[in-house]
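Removed: one protein chain of the complex. Kept in place: all other protein chains.
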Amino acid sequence: MVRERIPVGVVGATGVVGQELVRRLARHPWFELVAVAASERSVGRTLGELGGWGEGELPAAIAALAVQPLASSLPASIVFSALDAALAARAEEELARAGGTVVSNASAWRMDPRVPLLIPEVNPEHLALLRRQEFGGGGIVTNPNCCVAGLTLVLKPLHDAFGVEEVMVTTFQAVSGAGYPGVPSLDILDNLIPHIAGEEEKIQSEPAKILGVLTADGVAPTPVRISAQAVRVPVRHGHTLSIALRLGRRVPLEEVRRVLAGWPGASPARGLPSAPARPLEVLEEPDVPQPLRHRDIGGGMTVTVGRLRPCPVWDVRLVAVVHNAVRGAAGAALLNAELLVREGLPQAAQPASRGLWVA
Amino acid sequence: MVRERIPVGVVGATGVVGQELVRRLARHPWFELVAVAASERSVGRTLGELGGWGEGELPAAIAALAVQPLASSLPASIVFSALDAALAARAEEELARAGGTVVSNASAWRMDPRVPLLIPEVNPEHLALLRRQEFGGGGIVTNPNCCVAGLTLVLKPLHDAFGVEEVMVTTFQAVSGAGYPGVPSLDILDNLIPHIAGEEEKIQSEPAKILGVLTADGVAPTPVRISAQAVRVPVRHGHTLSIALRLGRRVPLEEVRRVLAGWPGASPARGLPSAPARPLEVLEEPDVPQPLRHRDIGGGMTVTVGRLRPCPVWDVRLVAVVHNAVRGAAGAALLNAELLVREGLPQAAQPASRGLWVA
Amino acid sequence: MVRERIPVGVVGATGVVGQELVRRLARHPWFELVAVAASERSVGRTLGELGGWGEGELPAAIAALAVQPLASSLPASIVFSALDAALAARAEEELARAGGTVVSNASAWRMDPRVPLLIPEVNPEHLALLRRQEFGGGGIVTNPNCCVAGLTLVLKPLHDAFGVEEVMVTTFQAVSGAGYPGVPSLDILDNLIPHIAGEEEKIQSEPAKILGVLTADGVAPTPVRISAQAVRVPVRHGHTLSIALRLGRRVPLEEVRRVLAGWPGASPARGLPSAPARPLEVLEEPDVPQPLRHRDIGGGMTVTVGRLRPCPVWDVRLVAVVHNAVRGAAGAALLNAELLVREGLPQAAQPASRGLWVA
Partner (left out) sequence: MVRERIPVGVVGATGVVGQELVRRLARHPWFELVAVAASERSVGRTLGELGGWGEGELPAAIAALAVQPLASSLPASIVFSALDAALAARAEEELARAGGTVVSNASAWRMDPRVPLLIPEVNPEHLALLRRQEFGGGGIVTNPNCCVAGLTLVLKPLHDAFGVEEVMVTTFQAVSGAGYPGVPSLDILDNLIPHIAGEEEKIQSEPAKILGVLTADGVAPTPVRISAQAVRVPVRHGHTLSIALRLGRRVPLEEVRRVLAGWPGASPARGLPSAPARPLEVLEEPDVPQPLRHRDIGGGMTVTVGRLRPCPVWDVRLVAVVHNAVRGAAGAALLNAELLVREGLPQAAQPASRGLWVA
């Protein structure tokens, strides 16, 4: 019983998402953080020295981990990647080719036909792609863009029930989504910025893959058309989405509400350590959801929905809040890794007796 | 030459919009502010005592004006109303019945079939309704909701050129739009609120009237369908609109740009003291317009447009910024009053020789 | 064993401090919230209906409590008061005269010579005043102003060790300190306000009483002279204090640091449910404490200290952060009530067997 938890590593451990991963791994029931890597600037310093942690957030063993340089392997069964997209394209492939199982938050590999773009409550069956990958013994699994995480969780039950044909979405994105140092305060105090590089393209393309059908050739995307406007706003955490939907058929609003409120998510995700009790929560107050008040519901993994109402042009309008750094990034990657483990992947990560660490 | 400027009054002079009206009237070439009225709390105090004015903003004669109680008449040819809607419904009618010409920013009378809902660059011909009004010798003219002012200025040239059939709009509304004290800081610091009472209804209904056709029976609304989501954000001034449009026919994006950028506005508005050189300005930088940087263009009367691009679902997407307190309120009312004067209304306001005060 | 916890009530339960009290009482090991009262507007509605609670914060039994009107008694052994000062003067006296033990956050009775102004880690012996009070069978205990709570916790160990003769303090006060709706967003976005009514007077007078010596005649104030400037800043929670001190004698800075960092607080406070592990925490990073990062340390009950350095004019400069709504209000009142119970007051509150509910 020397090893009870699965050894994992984090590359890109010093950014906003990397830090959130470290913080959550520090108290994770299944995973043990044993290695961290980052770009040159931080190499050699310990996580504790790099700081930015709240009181009691890091156990001594984790605070003492020294940052390693990015390399083709880490002594870990699963490697979480919070790298910038520019670095991730190559670094994640190298890690996979060296036999690692990479669970990535980066966008580099999301749309690659061999790579699952995964939300465990939505498309756990896409994980089968991983077994077909040919990166030596390793592989890459990705989670979607932060807005897409929230949007697709809303779309999935409606798509299954009624069909979703067209989507208009305008986002109100928190500054933490831009990382650190990220958005200069002079750009955002008493202001907003109606552009985030690459964001609209991701919002418009990723959901079709996630909602797509697994075939022998890969994933056939669902023909949902999405038009997005991304806007940065002076909010610390929590992306808010203003969404209008054209459904496949006319349905009473109450049926929409019932479908959203009652949705349990796909069964393989249920009970995973990072899975919230409910992936969606429909709020009834007239002026919610709000990022400040609702971003942390379900430990940041629940997407809150409100302002549900008929749309004068299409069928339904609503507002959703998703915690960008949790459900949209670190928590998403963790949940993906938990699904992998439950599904027996990677094999190297399976302890002799799973009973040792499964809650 | 005893009287060179037209005597005007302001009711509701102490709120955010009323103060902006006073500030602009203090240096207006045609109008002379001679009377101010407000609710009980401020009665008897002078504008100077009520404060909130920047250095040098109020000439001594205006600072010395004492606030009068709301009553059925003011000794002025034109009465600007910045009253709350609840008070405005009755107070404005009484002012009109007593012979006053009321130029109102309130929503109370906007949708009344007898009352022009006016943007001088868009529908100056609707002013003809005023002559048909039967409020004794007086009358009521209104300007639209602050978001509608920006939205309709964008829609008008596109509607004339291509037809606008459907509109999706999500707003990012500044706190000054809620007046003072308005939005509590605890509600909006590090937060946003996806609901503003009555706002979406106004955005969805007012443009159809403004873009409508004047007939013998009143205004026949244009059949444009609008779906709106209104959101309060932590910005001081300047509403930002995320807009998607379905046009009457397919047109190349460059034609849309050309129509917006070249639009001069209706000729009766041109050259009025509050009319900006251009009612619309199309910006080319990739991340604009922004409320902080663009709300004051054209003295706050120009609507800036950016992010013009094809919409993956409909035809066009764009972002617009409108200064809510100026083009959306005080400046809108002033421009309406200027149009009235140019059109010879009210007759009492016409000086013996207009040459005396026309610039 | 019908009653295991002490029944308590809250008057002024609907404001920012009252809500924080309710939230903390909802999970308190000793106290059971059985009654809430507030001003007219909320009477008859339940706490759950009044809302503003985060997910899972209120157990059903507490959410179901209906707000009662303010009256001279509540069916509770201890009544917490979060009333405005204007109401508190009379209402708290009536509650006490009716036999209640009032634990108040209001300022009304703080400087009354019969009333203890209490910080359990600083002056628990002042509680003796309560036994001398002549409000019928009841009594009043108060906690200090929110800034004073932080300032006095810093002053106490230094005063005991070296003497503190003069204090200069400038405060950076969070908007939650003004209650709700409190500070209008138009007043504080991109701004600060260098005045808070009554605040400087409290900061300049209350510490001398708290640090004073209990005598047969009451409390003899300590002759410390304090000069304060209070400023409201755009921060949600957490007051920051810039402090300069003239001590009774020259001491090396390291001795000051040692005294602050090692201070355990008075022994009667130790181990109380709301008492933090350390009342003070001295931070060594060069740019701390910061309200966002440090206000929640010790559950909001620890005052963090940083920037400790020699003062070019006096002896020592430092910066402290205190959570205004917790250590400066709700948590302070709770800690006072816990001290009362530990000291056997009020007698009515003592269960047959204290062992039942003491952890």
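The letters A, B and C name the chains in turn, as written, and every chain counts its residues from 1.
Everything below uses one rule, namely that a residue touches a chain if its C-beta (ideal position, glycine included) is under 8 Å from a C-beta of that chain, and two chains touch if they have at least 3 such contacts.
Everything quoted here is computed from the prediction, not taken from an experiment.
From the options C:5, C:97 or C:317, the residue with contact to the chain not on display is C:317. Only one of B:110, B:159 or B:293 touches the absent chain when the whole complex is considered: B:293. When the missing chain is restored to the complex, the residue among A:189, A:214 or A:261 that touches it is A:189. Across the entire complex, the residue among B:189, B:208 or B:303 in touch with the chain not shown is B:189. If you put the hidden chain back, the residue from C:71, C:192 or C:277 that touches it is C:192. Counting over the whole complex, chain C has residues 166-168, 170, 172, 190-195, 204, 225-227, 229, 231, 233-236, 240, 242, 244, 286-293, 306-307, 311-314, 317, 319 touching the chain that is not drawn. Although one chain is not shown, part of chain B still touches it, namely residues 51, 54-55, 189-190, 285, 293, 296-298. Mapped onto chain A, the footprint of the missing chain covers residues 16, 175-176, 180-190, 234-236.
Quick note on the criterion: only the chains that are shown with their structure count from here on.
Ranked by how close its mean Cα position lies to the mean of all protein Cα atoms, the top chain is A.
One simple way to say how far apart two chains are is to compare their mean CA positions; for chain A and chain B this gives 44 Å. In chain B, 190, 234-236 are the positions where the chain touches two or more neighbouring chains simultaneously.
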